[in-house]
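Here it is: the structure, laid out below.
Moving on to chain A:
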Amino acid sequence: MSKSSAVPSGVTAATLAKDLRLEWRSKDALNSMLFFSLLVVVVFSFSFDPNAEESRQIAGGLVWVAFLFAAVVALNQTWARELRNHVLDAYRVSPAPANSLFMAKALGNFVFVVVLEVLMTPLFIMFYKLRALGPAWQLIPVAALGTWALVVNGTFFAAISLRTRSREIMLPLLLFPVSIPALLAMVNATTAILTGELSAKFWIVLLTTYDVVFTIACLLLFELVLNAE
Partner candidate 1 sequence: MKRVFPILGLLTAVLLSYALYEALVAAPTEQTMGNVQRIFYYHVPSAWTAFLLFFINFVCSIQYLVRPNPVADKLTNWTVIAIAIAACIAAFVIRPLPEGMEPSSVATTGLAIAGLYFLIKKCFSQTRTDALAVVTAEVGVVFCTVVLVTGPLWARPVWGIWWTWDVRLTSTLVLWLIYISYLMLRRFSTSGQTPVLAAALAVFGALDVPLVYFSIWIFRTQHPQPVIGGGGSIDPRMLHVLLINWLAFLFFAGLVCWSRYRLEILQREVEETQALEAMLEPRSRR
Partner candidate 2 sequence: MNFLYAAYAATWIIHIVYLGTLVRRYQRLSREIDELKKK
């Protein structure tokens, strides 16, 4: 690979900072995403009537499906800005390693989706009167690992979808099947923690394995995807 002259972490940090700064300045995407998240929570509350006992059983699934939709909307925009300004071509000819670009994008998306989750969670807790009967602190690694699982594959597939006709629908079409084990893990871990009935340990191990496997796969294959025109 000829692109290893630049310092990878420096490029990643710079790209990430640029993305976050742009997001903050424009606040476009952020505002619409916030409103979307609120809408999702409200619609779910109307659709799945929560009384306290049942809600703990289904909350895990509801929350993660809501996060999944929010993540897809966020991911769809990932490369939109780059495309508009032909930034991708500039990246391709620059000496920056493709991996750095990928990590920057993935981390940026991760921050973005985590912000959405942090905003949606209190609403869910309120509407569904949630209280964790199991070890609540475990929810943090579950949320972090789960979000990373969605975001890392999502960023990769978003890059692939760039070169397809129905871009916005291709992303979920590609992402959902591959994410099934991660989704299963996230939902069951959350339910296990909320109901306190079972241990979330196996699920957390599975999520970690999933994250490691697919992060490596994405890093190995991203350069090919970036160069595919």
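What we mean here is this: contacts are C-beta pairs under 8 Å (C-beta built on N, C-alpha and C of every residue); 3 or more make two chains touch, one makes a residue touch a chain; residues count from 1.
For anyone wondering why these and not others, all candidates are chains of the complex that A comes from, given by their letters.
Note that the structure is a prediction, hence the values are computed from the model and not measured.
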All of these sit in the same complex as chain A, but only one touches it there. Which of 1 or 2 is it? 1
Residues on chain A engaged by candidate 1 in the complex (per definition of touch): 153, 156, 160, 163-166, 170, 173-174, 176-178, 180-182, 184-185, 188, 192, 198, 202-203, 206, 209-210, 213-214, 217, 221, 224-225, 227-229
